[in-house]
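Of the protein chains in this complex, all but one are displayed in their positions.
Presenting chain A:
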Amino acid sequence: MGALLEVEDLTVWLATRGGPRKAVDGLSFQVDAGEIFGIAGESGSGKTMTALALLGLLPHAAKTAGRAVFEGRDLLAMPARELRAVRGRKIAMVSQDPSTSLHPMLSIETQLTEHMRHHLGLGKSEARGRAVELLATVRIPDPEQALRAHPAQFSGGMRQRIAIAVALACEPRLLLADEPTTALDVTVQAGILRLLHRLRRERDLAVIVITHDLGVMSAVADRICVMYGGRTAEVGPREDVLTRPRHPYTRGLLDALPHPEGGAATLQPIPGSPPALGAVPEGCPFHPRCGFAVPDCRAVRPEPVLVASGHLAACPPDPLGGAA
């Protein structure tokens, strides 16, 4: 079966005062229908820019190269008018903060039905009926009443459910969720993660979850791509990446997490900090912070290579290979 989305060698340059700077550098991955694909990384790793590139929503004067083939057509080469027909219709996005992604002054009904009427040509009452169903799907109590309300009348978790309902309105094939639970409490987060998991199963929806939280990844993602300095450090099945990581950066991220059983008094941070835009080191972008770096790491840019079934890592010395 062909992938729903196939990203090949995606590169994004952002315009800065000092000239164009690479924010994403030769990223490749694919996402199948009904799959939850996780993109993990710290801020500045290029994960959000990847999502924005797919939607044609990059900041002004940004440039892209490579391909992002969705249902047989390259999103990056598509004329703006055609991309508008895909965006919100076939590909939808949920962002981090539901208090900014929903319009504070518009009723939930307006926000839920607007693009159904635009994209699907539905009449007012038909769109309203669908809106009630959608709110029920995301488990908003009393959907009829909710349609008349405004975002401020809901809690953060309920607002994020509504934002997901808005994203689902035109029955997209792919949902981009950028830190969908970062602004929420863990108890509320649990509900949103279960919702994403259920939607994928019921609707065969593909979801790209972007988060720095490896716990969230572990809960919902089928496959995980770990990004560093705009590139893939490692990509593979969830369990492989989280229990048998092959890139020292992934190992470092896991070691920096509080141990699930508590106990050890200190956390193990990765020394140094992630590179700033335009200041990504030559060779392997992680080498200045890597405890396993060899001289080659400074000079040769590593490409992701297959290290296990479906598992690629961009670390030629493969110091963690023996641990598998």
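Note that a residue touches a chain if its C-beta (ideal position, glycine included) is under 8 Å from a C-beta of that chain, and two chains touch if they have at least 3 such contacts; residues count from 1.
Keep this in mind: contacts and distances are computed from a predicted model.
A.B. asks: Leaving aside the chains on screen, match the unshown one to its UniProt name from "ABC transmembrane type-1 domain-containing protein", "Ubiquinone biosynthesis protein UbiU", "ABC transporter ATP-binding protein" or "Acyl-protein synthetase".
C.D. replies: Options "ABC transmembrane type-1 domain-containing protein", "Ubiquinone biosynthesis protein UbiU", "ABC transporter ATP-binding protein" or "Acyl-protein synthetase" narrow down to "ABC transporter ATP-binding protein" for the missing chain.
A.B. asks: Which candidate, A:9, A:185, A:204 or A:303, sits in contact with the chain we can't see?
C.D. replies: A:185
A.B. asks: Can you tell me which of A:108, A:220 or A:320 touches the chain that was removed from the display?
C.D. replies: A:220
A.B. asks: Consider the whole complex, including the chain that is not shown, and state which of A:56, A:143 or A:157 touches that chain.
C.D. replies: A:157
A.B. asks: Just to verify: which one of A:103, A:201 or A:301 makes contact with the chain not shown?
C.D. replies: A:201
A.B. asks: Among A:133, A:204 or A:239, which residue is in touch with the absent chain?
C.D. replies: The missing chain is touched by A:239.
A.B. asks: Which positions on chain A touch the chain that was left off?
C.D. replies: Residues of chain A in contact with the hidden chain: 42-43, 155-158, 185-191, 193-195, 197-198, 201, 212-220, 238-243, 252-254, 256-260, 262, 264-270, 273-274.
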